[in-house]
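Missing here: one protein chain of the complex. Every other protein chain is in place.
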Amino acid sequence: MKRFHVSLLVITAIFMAVTPTFLKNYGIHLFTTWLIYMIAIMGLNLTVGYAGQKSLGHAAFFGIGAYTVAILMKAGISFWIGLPIGALLCFVIGLGLGFPALRVQTIYLAFATLGFNAAVWLVMRNEEWLTGGTYGINNIMRPEFFGMSLDRNLPYYYMVLVITVVLALLLGGLLRSPWGKAFKALRDNPIRAESLGVDTRSYTLLAFAIGSGFAGIAGGLFAAQVGFIDPAPFAVHYSIMMYLMVVVGGPGYFFGPVIGAAVGVILPEWLRFAQAWYLTVFGFAVVALMIWLPDGLLSIPDRIRARRQSKAASAARAASAKRIGEAS
Amino acid sequence: MSVNQATLAVHNLAKSYGAIQAVKGVSFEVQPGEIFGVIGPNGSGKTTLFNAMLGQIQPDRGQIELRGQDVSGLSALALNHRGVGRTFQTLQVFGKMTVRENLIVAAQEHKGTLFSRIFAPSDSGLGDKADALIQKFHIAHVADKPAGELSYGQQKLVDIAMAFMSDPALILLDEPCAGVNPKLVRDIGDLLRDLNKERGSTFVVIEHNMDFIMSLCHRVMVMVEGEILAIGTPDEIRNNKQVLDAYLGS
Partner (left out) sequence: MNMTDFLQLLFSGLATGAIYALVALGFTLLWQASGTINFAQGEFVMVPAIVMVIALHMGVQIIPAFIMACVFSTVVLGWAFKRGLVDPLFKHGMMPIVVATIGLSFVLRNGVRAGYSAEPQPFPQIFPDDIYNIGGVILSATDVGTVVVAGLLIWAAQAFLSKTVTGRAMQAVAQNTESATVLGINVPRMILYTFAINALLAAAAALLVTPTFLAKFDMGELLGTKAFFAAIIGGFTNSRGALVGGLLVGVLENMAAAYISPAYKDAVALVVFMFVIMFRPQGLLGRKEERKV
């Protein structure tokens, strides 16, 4: 499985590296946004898909990361310091938000995180002294990378691509480690996991916090990309969209975020002329997906495999129907 | 403090659900290396007793001691780290992970610390141990399949194997033979007997399958309506008139 993942990662990386050279400025901007959301969704995939937590507040962390970078840069602090600070802040707040997550189960958690998002958004909108209120913060400069200017879209894109690949590798490493199994255990059967010594509380907190940290990094990159931020992209609606992006791609699938972010970012842009209809059709697609492919688009290969296996199994059962006393 | 300290000592454990007294002040001891059976009709309180002992539910009163230490009220997590393993009545394996991964998860949290585990190898060095158990349980041919795709009997074996991975001193098995074909019942009995001899671990087994219990256990406890009716060797229990009247039939 792992080798397959690595080669897929390489292929995706090559595609992502080469394609933008053929695109115009706007296309590059779009691809950059795709990568940025990919990072955020990777984090949410960890929280939702691997650790099984129902988080509907991810856009809040996206926003906290963005505003942190924006505010610090306005205060003269370098982007390269602001970005990790934003990520760390999101990590810590994620830990804090994770605590109620422990007391509260399933659907209550969804509402709690949704509420958290609403609260954060209200602060962003109301506290002008800090966030600029509804006017937001503008004139955010692009950072420099070892003296190289990132003002133009293509160089900035490549910087974001490098960060995305690094984060993907780190996440992959984390999931390969014993933590990955602990997350899956906690997702699939928390009671059993506890009885085997898996500290579900700690792992839940960490899944939340790491996922939030990813969103924070994405937010910081977003702020420098668009140069101007206001509370709009961090509203509850976007948390729900992000959750749907995880669901559509496939929760718990490593490459789910690539597909999910594409569906959430690229598709609406292509169909921008029909935005309200896009969302309507998207809604229909989500309902249809739940009925036919509840595990997301990337579950298609697994389903085909499972169906093939069950056909083989019934054939085998019919063939061995006369044999007695087989343990397997 | 006695030299031959009981592995498990339960004092006066009681649990009520509203007006129903599921467990009415039960006390018993299990000696090291013993295979201790618990039998009784449905509703006699066996599973409630188990769940109370294992931190799954809070008893109303009573004390539980593990190797002389008071572990009353500890969570399932804490108990596991103190050397208690269990299987569940309703099958609980991790369906989406392979059999081998299931076994590794069953012990990985006992190696190193939370943070050292990020840097540990994927199998936490437990690969060989898992393979040994896989061999012992005769499930090598399905070791790399997702556990959810196995037959019920195979999943039962995985479930039981998982309880052994962290080398617990005390293992509680909740109806390990439920829904399993007779040959597999015999295999499970043999496995448990082997592991008991090999490791000297202590087992407490709830079961309805009389032959299984009587042939496997060193001592048997009979529960009826939340109370202990009798404790003794299989022979003593088989010949106990009260037990025969209440449960086994004459």
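Brief remarks on what is shown
Letters A and B mark the chains as written, and numbering starts fresh at 1 in each.
Operating definition for what follows: contacts are C-beta pairs under 8 Å (C-beta built on N, C-alpha and C of every residue); 3 or more make two chains touch, one makes a residue touch a chain.
Computed from a prediction, not measured in an experiment: that's the story for all the values here.
Annotation: of A:Y26, A:W80, A:F111 or A:W270, A:F111 touches the absent chain (contact as defined above).
What subunit A contributes to its contact with the hidden chain is residues 54, 100, 103-104, 106-108, 110-112, 114-115, 118-119, 122, 125-126, 191, 236-237, 240, 243-244, 247, 274, 276-280, 282-287, 289-291, 294.
Everything that follows uses one rule, which is that only the chains that are shown with their structure count from here on.
Taking the mean of the C-alpha atoms as each chain's centre, subunit A and subunit B sit 40 Å apart. By the touch criterion given at the top, residues 174, 176-182, 184-185, 188-189, 191-200, 202, 252, 306, 309, 325, 327-328 of subunit A touch subunit B in their complex.
Put simply, subunit B touches subunit A in their complex at residues 54, 56, 75-77, 80-81, 85-86, 88, 92-97, 101, 104-110, 114, 117-122, 124, 138, 141-142, 149, 151, 153-154, 162, 166, 181, 183-184, 187.
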